[in-house]
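A single protein chain has been omitted; all remaining protein chains appear in their positions.
What follows is chain A.
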Amino acid sequence: MTGVEGTAALTPEPADQEATRKAEAARRKAEDDQQFAAFVEASYHQVERALSAKCRDRGLVEDALNEAYLFGQIKWSTLRDHVNPAAWVVTTARYKIMKAEQSRRRETAVAPDELPPSTPQPDIADVWTAQEALRTWLHQLPRRHAEVFQMDHDGFSTQEIAHILGLTKSSVRWYRAAAKKRLRELAEEAGYTDSEGRRRPGGSHGSR
């Protein structure tokens, strides 16, 4: 009977352990979730800009972001050990966009690049208009150039860009230079020619 009693007395024990384990798991999940949410908030704009340089369809970018981050959250335990988890998100979302564009192309056979150029930017007075002007000009560049330039501008290294976009490093360097050259031309066409802020008497004031 004691055995029965004992067993009976022991039964709550595993249940307790179970509860503790559950509580522990919940605590860990909450922690993970919090960590992941922080990652999303920190990386969202950077990732979104990189993808926008590739694809002008905002709806598609939004869908791809959503799926990539959701996958990211499911696999956060692996992902958090990555060098830069944002790189994985960009890569994953890019494949998603490419897949969608490929199937869309099969259906309609419309080239996504042939959109009318956006209107030129008025006076650049503040940070926001500067960024908007940049966005407008980037849309007039070949997509690969724009993508490389935007990611470079957002602080990704050459190595990272090459890995994320599946390009060779030499291509990344060349596209970045080509994009900058074309952007300078566009800026000059829009009337932004002289760098007043850096004019030194007698010295050259070429670009850094």
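The rule is simple: a contact is a pair of C-beta atoms (placed from the backbone, for glycine too) under 8 Å apart; a residue touches a chain by one contact, two chains touch by 3 or more; residues count from 1.
We adopt the following convention: contacts and distances are computed from a predicted model.
Colleague: Considering the UniProt annotation of the chain absent from this complex, which name among "EAL domain-containing protein", "ABC-2 type transport system ATP-binding protein", "ABC transporter permease subunit" or "Ring-1,2-phenylacetyl-CoA epoxidase subunit PaaC" applies?
Modeller: UniProt protein name of the non-displayed chain: "EAL domain-containing protein".
Colleague: Could you tell which one of A:R56, A:H139 or A:H163 touches the chain left off the display?
Modeller: Only one listed residue reaches the unshown chain, and that is A:H163.
Colleague: Contacts of chain A with the missing chain: which residues?
Modeller: 33, 36-37, 40-41, 44-45, 65-66, 68-71, 73-75, 78-79, 81-84, 87-88, 91-92, 95, 98-99, 102, 105-106, 109-111, 124, 126-128, 130-131, 133-134, 144, 153, 159-160, 162-171, 174-175, 180, 183-184, 187-188, 192-198, 207-208
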